[in-house]
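My questions all concern the structure below.
The complex appears here without one of its protein chains, the remainder shown in place.
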């Protein structure tokens, strides 16, 4: 039994944790201009943007796994907003962090934005990772590439809630492993790289820690093949596993029905029912 | 008899100045990235941009009345390039000046460009104002609003060729009269403003100098009603008059046939046969 | 506020700004962003007799100033709408119009019948123009004969305001408009999406699971505007215009071309507050132009 996935659900807050289907009390979604406080180039393809509301208002409660929709208003090649995970919330500075990888025009333009410029965002969107009820639950957060983005925030929240999260981060090469210092603040970090330049050589699912330790909860985000491999591992070992999907989105808030994922309940919207899914809900594993 | 309008025509250079229809030897048109050396806000709606080729190459010969086509690549609302006159050429610094008035999205984006950023341009385009053969010819350059842009360059060239150009510049209010210091380097400047805050109160065509002096050549650029009034004045007084049109353009180099103006020769392209026209070629005056 | 009022059949809209079917869910998706009661109306999701799972993912591709969708009318069916959704939305102080789709004429009729009794549903919009379903859908909207046939059948059973939504994928949209007018449609709405396609050059595969999909967004506005203008001059019933509206200027253009009301679709995804901004922009336009009522400019393009 664990808390419902919407950490703001008043029923959960009242500790009616055994109620599994109930009305969630969502924080309102907003459209707001953020000001870019800093834009740091982490490596050739990844930037870390720290943003806060240009109005000065306090950030509403947000939860790991949730995302924002960014308007790229300075490019003729981007019509739709671009979804980006919430990488971290710095409550003290009232800042949200976004870890963005340059893929195409949209992310290129976002990463090119200078400190002080504005970013219009719709947020917070989607459902978050779930937090186990028992702080002794052994949690492992497995990330690949820029898929580590939501896991930093999740690690922070788990740590604050007195869990002892561990991290298993994979990349092609050492320089692809981002924010390691930050992750280390919240728990042990294991690494794999395909070229062996950092941590164990190989893919995350081959890391020795998966043989040595037994985890109760695995959270994962990264390239689809990686998440599928992780899901298979978790499934075979009877581990609760949540994945964060990156389906193509038009709206991000349930209006267009474009971001659907096939689940045991049929086609559901990734942007409202996800992006985080329990692998049991998905049709990945037969 | 005066030099043909393409100051680079080798026939003219050979001083076969009496040949009126002959092959013009044009400078090649180019597409090039320019770097913005400075972007100065002259007033709430006008910016002066000084640009030079990002390649470091020397600017080719360009002539007053010619224009450039600017690619606004950072706006979803601008598909076509935006035509802007050559305001001035600073040979020593290898800089071209552009005087841009904010009208819509395109000019707004151009004016928002920071020093050091790039501007892709096609240039030089169109035919220039003609230079009278005799330096004693009395020339008056009449500009309204941002229509003064090509006249500064023309004034400079006339002065260099030992003419004594005079300027008559009009605006709504004193602060709309741009680059007065620059104009004054090349000749006497008369002003009119509609609110009387600078120079004579009223429209350019009502300025007293037009009663007092007799000019041989009038060049004009500005709002269409102003140019038409000037053309009428010139026509009535038998003065040679050239106007610079601002017809809507798609290409700017003669390929689309969208920028046509009705002339005595039928529909002709403003971008290649103009933007400068002798009023006798136009159908403005019956 | 009365100066924004417009009439479509028996339907009085408090203003001409409505939201397009399939882009606005059941309204609630936008409740965080705007006051839904300010809208002239909400055209809710395409509804069919039976539940539909819609097409496979991927269902969306971004294009220049627009997008392709291949949702394929995913919905839980009209019965679910009546029992579960209607009760949650019927309290809105705006008109809710159900967009009805089907594979056969009988489907349309059966679906329409189930909506008659719903007090707060004053109108339906017959979607004879969905390019994303195998049978029916657009097929009905691309011939005057079949468009007339489905309109006639539904008109027979449906006593409230009947709007027929036309497909732009035709040689002569006026002809179709006239055909549905003749069969008793109270209004026509146009345009639905244009049949389009997107390909990934690297993988050599279509970007949509269905290969083709429906194009919407600002890219289609010039064509949609032309069609509204043509249809306005061809029929005597009101025209509801849409296709790429993203601001008040676009809305005014459609109204000048002949639209009594407009629908805003895709742009809600980019700016979920756009509909309210458009209402405010229109009010402001009336002020600036000293117009007493929006109806003074419907179809008043000066040509």
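Assorted remarks:
Chains here go by letter, A, B and C, matching the order in which they are written, and residues are numbered from 1 within each.
Here, contacts are C-beta pairs under 8 Å (C-beta built on N, C-alpha and C of every residue); 3 or more make two chains touch, one makes a residue touch a chain.
Quick caveat, the model's predicted, so the values are computed rather than measured.
Across the complete structure, the visible chains that the omitted chain touches are B, C.
Summary of contacts with the chain left out: across C:17, C:42 or C:68, the touching residue is C:68.
The omitted chain makes contact with just one of the residues C:257, C:274 or C:294: C:257. Only one of B:93, B:172 or B:262 touches the absent chain when the whole complex is considered: B:262.
Contact with the chain not shown here comes from a single listed residue; of C:60, C:166, C:219 or C:261, that residue is C:219. Counting the whole complex, the residues of chain B in touch with the unshown chain are 28-31, 71, 76-81, 122, 247-262, 266-267. Across the interface with the omitted chain, chain C contributes residues 61, 63-66, 68, 142-143, 169-172, 194-199, 201, 203-206, 211-212, 215, 217-223, 225-226, 229, 244, 249, 252-253, 256-257, 285, 297, 300-303.
By our rule, only the chains that are shown with their structure count from here on.
The innermost chain, defined by the distance from its C-alpha mean to the mean of all protein C-alpha atoms, is C. Note: centroid distance chain A to chain C, computed from Cα atoms, is 36 Å.
Note: centroid distance chain B to chain C, computed from Cα atoms, is 48 Å.
Counting partners per residue, chain C has 65 as the residues that reach two or more other chains. Counting only residues that touch two or more partner chains, chain B has 76.
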